[in-house]
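With one protein chain held back, the other chains of the complex are shown just where they sit.
Up next is subunit A:
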Amino acid sequence: MKPYLSIRNLCVTLKHGAPILRSVSLDVSAGQVHGLVGESGAGKSMIGKAVLGTLPRALHIRSGEIWLDGVDLLTLPLQERRKRIGATAALIPQDPLTALNPSRRIGPQITKRLVDILGWHKNAAEDRALDLLAEVHIPDPARVMRSYPHELSGGMRQRILIASAFAAEPKLIIADEPTTALDVTVQKQILRLIADMQARHGTALLFVTHDLGVVSKVCDTLSVLYAGKVVEDARMQRFFMRPVHPYSAALLAATPTYTNPTGSLKPVPATVIEDVETEVQQHDMRAGL
């Protein structure tokens, strides 16, 4: 099956040349969940931002292709690119605090998307927003629509962002560590919610996380990112049975399991880290960076 989102050899660097993403390639098939794991600072969020065209100013795309629904986004002019992305993709951001405008009520922030993207009438958009909020199990949606973000708990804000991401029925959703800002009990609910919504709406999902336990539950395929380089790209089952790259193997070994919660808490060995670093350096040399 042809992938819905296909990133080919994406290189993102700082303006003065230091690499952030090193020739990243990954595919997300329609209706499937693709996991993206890697330690903090590996460049996971930047992949999402590169796709959405919202990279920070200091960064720019040096080379590569981003195919979304059969079109290479990077060949389109910015305005058209944004229009295309807005109509087909959405983001569930990492930080539910900065993702909602603090001085505007929740309602307009959701409905505005429907008005902007689908050209809906305001009233229709409002009805749809109420339905969506109910769908993500928010009690008293009408009141929440009138609330300001700071009046809601982190879990509620995250649910609102999920509702808002699914609002315009996108074909692709990028969920950037949607649960890291939440406590463990709420994390579970939110994960289940995203999985449910994904299944119900048949959306392709790029699921960014550093929790392999979560990946094993929700993903079909996954990529392991280290220092901006994809070191492993695999189907779930194969990955958990026989990880190819030593870094993935070490990562897997470091994941706590239910059967042996403390015994399996091993750090990734220093030699493995050194080896990957060397690999990354060699890659940079070949790429002439």
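As a working rule, a residue touches a chain if its C-beta (ideal position, glycine included) is under 8 Å from a C-beta of that chain, and two chains touch if they have at least 3 such contacts; residues count from 1.
Note that in this section contacts and distances are computed from a predicted model.
K.L.:
Suppose you had to identify the omitted chain by its UniProt name; would it be "ATP-dependent DNA helicase RecQ", "Transketolase central region", "Chemotaxis protein methyltransferase" or "Peptide/nickel transport system permease protein"?
P.N.:
"Peptide/nickel transport system permease protein"
K.L.:
With the full complex in mind, choose from A:Glu39, A:Asp72, A:Asp116 or A:Asp233 the residue touching the hidden chain.
P.N.:
Result: among the candidates, A:Asp116 touches the missing chain.
K.L.:
Which residue, A:Ile47, A:Leu91, A:Leu130 or A:Val268, contacts the hidden chain when the whole complex is considered?
P.N.:
In the complete complex, the chain left out is touched by residue A:Leu91.
K.L.:
One chain isn't shown here. Among A:Pro19, A:Gly53 or A:Pro178, which residue touches it?
P.N.:
A:Gly53
K.L.:
Quick one: say which of A:Arg104, A:Arg235 or A:Lys266 touches the chain that got left out.
P.N.:
A:Arg104
K.L.:
Spell out, residue by residue, where the missing chain touches subunit A.
P.N.:
Counting over the whole complex, subunit A touches the hidden chain at residues 49, 52-54, 56-57, 79, 82-83, 85-87, 89-91, 93, 95, 98-104, 109, 112-113, 116-117, 139-140, 148, 150-153.
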